[in-house]
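Written out below as structure tokens is the structure these notes cover.
Only a single protein chain was left out; the remaining protein chains are all shown in position.
So that you can tell them apart, the chains are marked A and B in the order they are listed, and the count of residues begins at 1 in each.
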Amino acid sequence: MPIRQQADTKIWKRRTTKAQFAVWFGWLLGVAIFVYCWRLISDKTIWFFVADAPKQAADMAERMVPPKWSYMEVLWAPVWDTINIATLGTLIAIVIAVPVAFCAARNTTPSVHFVRPVALFIIVSSRSINSLIWALMLVTLIGPGVLAGVIAIGLRSIGFCAKLLYEAIEEIDQSQVEAIIATGAARSQQLSFGIVPQILPAFAGISVFRWDINIRESTVLGLVGAGGIGLQLDSSISTLAWTQVSLILLVILATVIVSEWVSAKIRHAII
Amino acid sequence: MSQGASIRRWKRPPFIQNPTLRWGLWVGAAIYLSVAFGTMEINWDRVAEGVVRGERFLAAFFPPDFVTRWDSIQDGILESLWMTITSTVIGIILSVPVGLGAARNLAYKPVYLFCRGILAVSRTFPEIILAIFFVKLFGFGPFAGFLALSVGTIGFYGKLLAEDIEDMDPVQAEAIKSVGAGWLQWLNYSVQPQVMPRMIGLGIYRLDINFRESAVVGIVGGGGIGATLLTSFDRYEFDSAAAILLVIIGIVMVLEYSSGYIRKWVQ
Partner (left out) sequence: MLRIEHLDKKYKTGDRALKDVNLEVPKGQVMALIGPSGAGKSTLIRCVNRLVEPTSGRIFLGDLELAHLGATDLRRARTRMGMIFQEYALVERLSVMENVLSGRLGYVGFWRSFFRKFPQSDIDEAFNLLERVGLDHMADKRADELSGGQRQRVGICRALIQNPDLLLVDEPTASLDPKTSRQIMRLICELCEERQLAAIINIHDVLLAQMFARRIVGLQLGSIVYDGPPENLNPDVLTQIYGEEDWEATIEKVKEEDEELDTAALLNIAKVHPPS
């Protein structure tokens, strides 16, 4: 207790002396770690370049305007590919994520000791690897192209969708399920009458949310050769075609804004 | 017909009432899917080849090769971790003023619009695109990656902070205002206690995200483990790649586990 009696007066402090020390020590440790990390990064940085950067940035910006609008003709196909990668990838992910989620949720899994850990492992490994790394891997395995992008997005999204979905399943109102069980329903009937109606809105929300994220992610997959508008971005930057780069950035911006708008609309319609 | 009148049939009403719209959506979806698959150029020979490579890649996990490239793996991972920590700290520090300005119940209209603008811009582009430009400007190395991740953090954290402040209980805030507290005191006594627990949780979540992202900014030259990973794939050194992936998964799992623990603790 941080209240001390001293002669007649009670002294109040926010924390006990020990806790106060712990807090100060925590801050000290945090600052020390930060300074250490910062020094290591700073050692690997050529500060001359950094000092020069504002000039470079101004130079680059100057070379970017005006965007080369005629290049748009070339860009329609990659934009279409980008949207397809996101959409098809999300579809694949949903199809796989649903059974995984049911296996991972404590209240629906067939076996807590065997199936559930496997499902959780699938979720964790899918989530911890960035879609760009998945794409990198797949490009090496099955060659560059849209297919690698679709599968990469799909693999990355399985974990995300399954995690949110199984959390939704675990949070359902159990009494509704009990009511269905009480009628003598079979397991599959319990699922379709007791559980599915409860998680359907969450499921739709998760899918749309992930689709929105996937649009953003699929714009960059081209950097490692997995199709979409990132391919053009990569080649334009490496050929220093800055007016094309600025157009591509604008197109990405527009795509992201439109996808955000669409997903907001759909979510609104569902809920 | 006479029989049909006496028997009452029931069918579950469809989700979309308007039949034209319902069928239109189905047909539209079918057309979209067929066109989408049609325009996808797939080289099936190459894919078939991939199956063989895939086997080789999977085999590389048993056992993965930590030893051959250990020096560069260690370097890359440490660099990723430094980037993660510094960019999270700096990003969060910078996002606090932006987030305060972007909360509708705190800021004046012009400030609000300005801060929302900053957040929208920093959220639109994926970190990797930012990293490409920062590499061009600041040269290869972790500094560019650090900047890209910091900007991403500002967009993410600032937006959530602003939303959290907008959702806080206005009566508690009013009470502190009514005792005659100054603006900073008001932030410290009514806003901060309300948003802090969630924001700590989100900070740790962002640390987690920044680590995953720091593993890829290396692909475009932004420092960290990504470069090492890219090299090992380019050289078809699958056993080293497997080792790197396992290290990444391991660290992410540790972060995720500890973040759950810390979040429970601050509640």
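Convention: a contact is a pair of C-beta atoms (placed from the backbone, for glycine too) under 8 Å apart; a residue touches a chain by one contact, two chains touch by 3 or more.
Computed from a prediction, not measured in an experiment: that's the story for all the values here.
Taking every chain of the complex into account, the omitted one touches A, B. Looking at B:Pro13, B:Gly38 or B:Gly182, the residue that reaches the missing chain in the full complex is B:Gly182.
Contact between chain A and the unshown chain involves residues 1-3, 9-14.
Mapped onto chain B, the interface with the missing chain covers residues 169, 171-172, 174-182, 184-186, 188-190, 193-194, 196-197.
One rule holds for everything that comes next: only the chains that are shown with their structure count from here on.
With centres taken as mean Cα positions, chain B sits 4 Å from chain A. On the chain A side of its complex with chain B, the touching residues are 33-34, 37-38, 40-42, 44-46, 49-50, 53, 56-57, 60, 77, 80-81, 84, 87-88, 124-125, 127-130, 132-133, 136-138, 140-143, 145-147, 150, 216-217, 219-220, 223-224, 233, 237, 249, 252-253, 256-257. Residues 32, 36-37, 39-43, 46-47, 49-50, 53-54, 57, 78-79, 81-83, 85-86, 89, 124-126, 128-129, 132-133, 136-139, 141-143, 146, 212-213, 215-216, 219-220, 223, 226, 229-230, 233, 236, 241, 245, 248-249, 252-253, 256 of chain B are the ones that touch chain A when the two sit in their complex.
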